[in-house]
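Just one protein chain is left out here, and the rest sit where they should.
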Amino acid sequence: MTADADLTGWELVVGLEVHAQLATRTKLFCGCSTRFGAPPNTQTCPVCLGLPGTLPVPSRAAFEACTRTALALRCRVELETGFERKNYYYPDLPKNYQISQDARCLGRDGHLDLPGGRHVTIDNVHLEEDAGKLIHLRDAPFLQASPLVPRGDPSGTRQGGDRTATLVDLNRAGTPLAEIVTGPDLRSTDEVREYMEALRRLLAYLEVCDGKMEEGSIRFEASISVRRDGETTLGKRVEVKNLNSTAAVLKAVEHEHRRQIAAIEAGQSVAQETRLWDDARGRTALMRSKEDAHDYRYFPEPDIVPIVITAARLDELRASLPEDPETRRRRFVATLALPDYDAGVLTAERALADYFEETVGKHGDAKEVANWVMNLLLGALHERELAIADSPVTPDALAALLKLIEAGGVAKDAARKKVFPKMLETGRPAAELVDELGLKPMDDTDAILGHVRDAIAANPKAAEDYAAGKKNAAKSLMGAVMKATRGKADPKTVGRLITEELDRSS
Amino acid sequence: MAEPVAEPVTDPASVTVDRALVDRVALLARLRLTDDESTAMTAHLARMLELVDHLAEVDDPAASPYTGPAGATRPLREDEPRPSLPVAEALRNAPGLAGAPEDEGAFRVPAVLE
Partner (left out) sequence: MADESSAREIARRVREGEVTAASVIDAHLTRATAAQPRLGAFTIIAAEAARARAGELDAALARGEDPGPLAGVPIAVKDNICTRGMVTTAASRILAGFAPPYSATVVERLEAAGAVVIGKTNLDEFGMGSSTENSGLHPARNPWDEARVPGGSSGGSAAAVCVGAAPLALGSDTGGSIRQPASLCGVTGLKPTYGRVSRFGLIAFASSLDQIGPFARDARDAALALDAIAGHDGRDATSADEPVEAHLAALEAAPERLEGMRVGLPREHLDLCRDDGVRAAVEAAVATLRDLGATVREVSLPLTPHGIACYQVISTAEASSNLARYDGVHYGHRAEGTENIVEMMSASRSEGFGAEVKRRIMLGTFVLSSGYYDAYYLRAQRVRSLIRRETLAALDEVDVLVGPTSPVTAFRLGERLTDPLTMYAVDAFTVGANLAGVPAVSAPCGADADGLPIGLQVTARPFREIDALRVVDAFQRATDHHARRPALADGRAPKEGSRG
């Protein structure tokens, strides 16, 4: 119904709210484990169950991880911050309020620059607890597989035939989340994608979030509006929830983009409302619950005193920040003269960029190191399912190999095809393997000359062709000489000697 | 079961406590009041606000709206896991479970619509 909307003349405006699960061992306000995939309700305690009389005690690790996130996003971070209660009734929320931050949140007014050049403002970064998980028994398809379904009662009929009940698993309740809220700054699905990738990369660099979308470690909500080109005020925005993958975000943005334009062009208006993305049907639908939840009645959480961080500790946290991926990428281009593409690949992961830089530090030819890492190392590690940090070839070892090639200690081709695979397999140094494989180049010019003369003698036709001006004929001799020397001769030397010999005899 | 959206009133001076307001607050608070209760609540709320309105006489906009405890506190906890409850213990007080709690593994509520 919306596929035929004409998008020209319209501007898309998107803001994203990202919930990133902070990689702490315990929940935000209690000592329960945050491990993913445990059987339902096995990671709960009186505090995260919201039992009467229990109190939340915030985790320093979560607080500092969120602070580092805010700092990395260039936010203003106050020394004194505080929690607030966000009140709404929902059965996945044991206390019927979520401890979050509002007026006194951790970070404000930051930004993230995207590789494509967009400057995305970060309205705020705050710390909050996650809710639990609901399983709706009426959603039959995944019932059979759900660990929540009582044994021997897959349809839930034991409850007086109640197939419509909802089950509650509170393992996730209380898990620490950093919520990162952008301004309405994204103007295309490409920018939305770029932002999601850049943010995920940044969080991984900071080691504050494991980034596993399939485990819900990063979740998105989009607020989407459209306006006619040239308009300066924003249109009515629609909030879309239930976006469980980056692909879903992109599809939902695309869908809303078209739906809203079609609606306006058909003379209807877009309502400011919350909609749920239905991935199976590829569309959004109005959310039926939580309509009264817009009145969240935020107020300062009286169970937790304001958290005061010292300026010294804040400086330490700031100093602990790694160079962010975008800055690093730009530096690789500017100071190491790498092509954009290479710099992008090499900064995708902090450990990879570290590996690369460490290697370059020992062998200065950045482009050469980039080629080896991108063309050989990454593929080989991928095949072996190894992380860069676990590479059998260390930066030292790779740099040593490249030096050996440069010094003529091994032919590049032999290094690539024979030495490097052996290094990956054994983790042994290049020099040792070159010796062992007998790949040490012949540096005896007289011996090579002998092979050259033999080759010319064996191929008189080539010499004739060369004399007749077909300079390419020299190349056919090359292969013969290399074969005769079993690849150990330096190809440059061989080429030079062939030419000299042919020139002399012609 | 769509519920009415709360229409925020922005001018507190214009507060009239009537049934509509009481009903809206009751919905927010998840309380179901009988007619009699609503009537009594309307009167009670009006009297309370009359009492509370006197605070305006002594209010000082420069005063801090935050008051914490006196003295030092140590509000942050180290990130050390502690044992969780056994699932049967977590569900022991849960209503609406037919079988033994450990056989259910989860809390159970009437259908939730999203």
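Chains here go by letter, A and B, matching the order in which they are written, and residues are numbered from 1 within each.
Just so we're on the same page, a residue touches a chain if its C-beta (ideal position, glycine included) is under 8 Å from a C-beta of that chain, and two chains touch if they have at least 3 such contacts.
Quantities reported herein were computed from a predicted structural model and do not represent experimental measurements.
Just so you know, the chain we are not showing touches A, B across the whole complex. When the omitted chain is restored, the residue from A:85, A:126, A:328 or A:350 that touches it is A:85. Screening A:297, A:367 or A:417 for touch with the missing chain picks out A:297.
Annotation: of A:15, A:56 or A:325, A:56 touches the absent chain (contact as defined above).
Touching the omitted chain from chain B are residues 1, 3, 6, 8-12, 15, 21-22, 25-26, 28-33, 37, 41, 44-45, 47-49, 51-52, 54-61, 63-75, 77, 85, 89, 92-96, 107, 109-113. Hidden from this view is one chain, which touches chain A at 46, 49-58, 85, 87, 89, 91, 94-97, 166, 168, 170, 289, 294-295, 297-299, 302-305.
Following the convention adopted for this analysis, only the chains that are shown with their structure count from here on.
Mean C-alpha position of chain A lies 39 Å from that of chain B. Those residues of chain B that touch chain A in the complex are listed here as 1-6, 8, 27-28, 30, 65-66, 68-69, 73, 75-87, 90-91, 93, 96, 98-99, 103-114.
Chain A meets chain B in the complex at residues 24-26, 30-33, 39-46, 49, 51, 57-63, 82, 89-91, 134-136, 138, 147-148, 150-151, 158-160, 164-170, 276, 287-289, 291-292, 294-295, 297, 300, 304-307.
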